[in-house]
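Just one protein chain is left out here, and the rest sit where they should.
Labels run A and B following the written order; every chain starts at residue 1.
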Amino acid sequence: MGTIGMDTILKVRDLDKSFTLHLQGGVHLPVLSSASFEAAAGDCLVLGGPSGSGKSSILKMIYGTYPVERGSIQVRHGETWVEVVGAESHVVRALRRDTIGYVSQFLRVIPRVPCLEIVAEPLLVRGRSRAQALERAAELLTRLNLPKRLWDLPPTTFSGGEQQRVNIARGFAEPVPLLLLDEPTASLDADNREAVLSLIEEARDGGAAILAIFHDVEQGARLAGRIVDVRDFSRPASRATQDVMEPLQN
Amino acid sequence: MTARLDEAPLLQATGITKRYGQQVGCLAVDVSLWSGEVLAIVGESGSGKTTLLRVLAGQLAPEAGSARYRQADGQTRDIYRLSEPQRRHLQRSEWGFVFQTPADGLRLNVSAGANVGERLMALGARHYGDIRGSARSWLERLEIDVTRIDERPSAFSGGMRQRLQIARNLVTGPRLLFMDEPTGGLDVSVQARLLDTLRGLVRDMGLSVLLVTHDLGVARLLADRMMVMKEGRVVEQGLTDQILEDPQHAYAQLLVSSILQA
Partner (left out) sequence: MTEQEAGYNFAYLDEQTKRMIRRTLLKAVAIPGYQVPFASREMPMPFGWGTGGVQVTAAILGPDDVLKVIDQGADDTTNAVSIRGFFRRTAGVETTEDTEAASIIQTRHRIPETPLQPHQILVYQVPIPEPLRFLEPRETETRLMHALQDYGLMHVKLYEDIATHGHIATTYAYPVKVNRRYVTDPSPTPKFDNPKMNRSSALQLFGAGREQRIYAIPPDTEVVSLDFEDHPFSIQAWDRPCALCGASDTFLDEVVMDNEGQRLFVCSDSDHCRKRQDALQEVS
């Protein structure tokens, strides 16, 4: 399990997760059982395992998107440890604002908002001035090779790869102690993948703990301090479960 | 803008019950709202969400329950124990209420500038130039053509009227905004623009918002947290992304699965 160092940021213990699909006659789908691991500042953990094994679910449980059936997720928020499982919404919001960052697999498009604004938003929420926020947003978009002519456009009409880069820029706008990345390089070509990986490395070297899912095992290997194989925590699931889970996780 | 971990809620209501004869409005509902948070109360017609909103906004008295609100001066008061003048003062200075039909929240026979300035005048503002200046800047902020400041809202489109209603509410810098389907009845593109504007204002002003809507898309765009109501009761509540991605309750799952994907 590893020693609990001064810079441990995340402690996941005995996490259980399942889904109950009321609309499908109350089908009960177990996904994870007794998932446990830790992460410290500067760690880069890659969650490995096939689709449907629960990797995204782990990230979402840490972020507070998925409710947890049983278990504990503790995050170091400033000087205190906060239990995410069962936490009040305003607590989770505080964690998301200051401690945990999350880059989902897909960009949630807000209609009509230009992508520069989308990237700047987390900075504005944190109280940065508009000028600072836009400057930082521009910096990131440049780094991710997003052409300037696209900056004032809403990403609705962008390609998958362009949307993904906007998503990543937003996720890396403000440094956070714990960064959760779900397939950050999925729709990207080699150059852009490189840009993203170097952003991740920088964040890691800056002291962030990174928890990431990579579609391509090799990319994961380049960054990884450790690989956490989620199959260790999977409920004995049939292929049928995996078939149901895939569309749910999109 | 986000609350400290141990901060008390801005508004804490417990056991709110309101019936209309045999009809159930809302039953034993608990609501907490933290500073800087947008809470969407969602549900279908007849779920009781509008009744709940109106009770929490002090427009209707509940049969049972209390609602404690932390005023700007730090004092916490039970809003149903306040006298009518005290409640009205609160509604005028620290709160705002945006009606679904803008005409319900505007004076149609008075100019746009006067509509926006009225609350200031009600609170004692006595400098015409300043009042007009405030009105102008709020019209601008809500992207209403400032040259129309002396026109009556009867000449405005639905979207503009709604923006005017919002400006009228925000001019006194309220801390808590109640909104009843603020974009209902507006054309889709008009809705989208208004939601943009609202997002920005909520963030820039650190507003706390209690929003009623039947449109989960609106909730997704604006709300940090959602409460799902059915037949007068809350069946599930949680962060917006949680409700939308992993709803637990059967009815919440039904509601979420009914959203038409673009």
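The definition used in the following text is that contacts are C-beta pairs under 8 Å (C-beta built on N, C-alpha and C of every residue); 3 or more make two chains touch, one makes a residue touch a chain.
For clarity, every value in this text was computed on a predicted model and none was experimentally measured.
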Checklist outcome for this item: Among the displayed chains, the hidden one touches B
Checklist entry - Looking at B:A28, B:A72, B:L108 or B:M121, which residue reaches the missing chain? => result B:M121
Checklist outcome for this item: Touch assignment to the omitted chain, from B:L60, B:L82 or B:V110, lands on B:V110
Checklist entry - Considering the entire assembly, which residues of chain B contact the chain that has been omitted? => result 84-85, 88, 107, 110-111, 113-114, 117-119, 121-123, 126-129, 131-132, 149-150
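Note that in this section only the chains that are shown with their structure count from here on.
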Checklist outcome for this item: chain A and chain B have mean C-alpha positions lying a whole-number Å distance apart equal to 32
Item to check | Contact set on chain B toward chain A in their complex | outcome: 1-5, 7, 9, 34, 37, 192-193, 196, 199, 203-204, 220-221, 224-225, 238-239, 241-242, 245-246, 248-250, 253-254, 257
Checklist entry - What residues of chain A sit close enough to touch chain B in their complex? => result 19-23, 60, 64-67, 77, 80, 82, 89-94, 97-98, 108, 110-113, 121, 124-125, 127
